[in-house]
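With one protein chain withheld, the remaining protein chains of the complex are depicted in position.
Let's look at chain A:
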Amino acid sequence: MSLDPATVRRIARLARIGIDESDLPALQGELNGILGWVEQLNEVDVEGVTPMVGTGHAALRTRPDVVTDGNCRDAVLSNAPDAVGPFYTVPKVVE
């Protein structure tokens, strides 16, 4: 699998990363290098092997339905660059 410049541009856009046209060839080369390396996995025959999701055998942990958290607005807003009263704010989003 290899990525063309249009796909690289699209991935950047989906990730909301602005890139210069001049950076495209270098990024394309790097991404294709990563993909090529990962593609070595295709050499392993996994016919009939159940997909493994982790090395542990632990089951997913669940918690009881109890309110144990929240009511920490100051902490929640502590990193907000432009909080107004009890709210985060962002530059106006209009669909």
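The criterion applied here is as follows: contacts are C-beta pairs under 8 Å (C-beta built on N, C-alpha and C of every residue); 3 or more make two chains touch, one makes a residue touch a chain; residues count from 1.
Convention: contacts and distances are computed from a predicted model.
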Just go with whichever of "2-oxoglutarate ferredoxin oxidoreductase subunit beta", "Aspartyl/glutamyl-tRNA(Asn/Gln) amidotransferase subunit B", "Fasciclin domain-containing protein" or "Branched-chain amino acid ABC transporter substrate-binding protein" UniProt uses as the name of the absent chain.
-> "Aspartyl/glutamyl-tRNA(Asn/Gln) amidotransferase subunit B"
Quickly run down the residues of chain A that touch the omitted chain.
-> 10, 14, 16, 53-54, 58-73, 75-77, 79, 82, 84-95
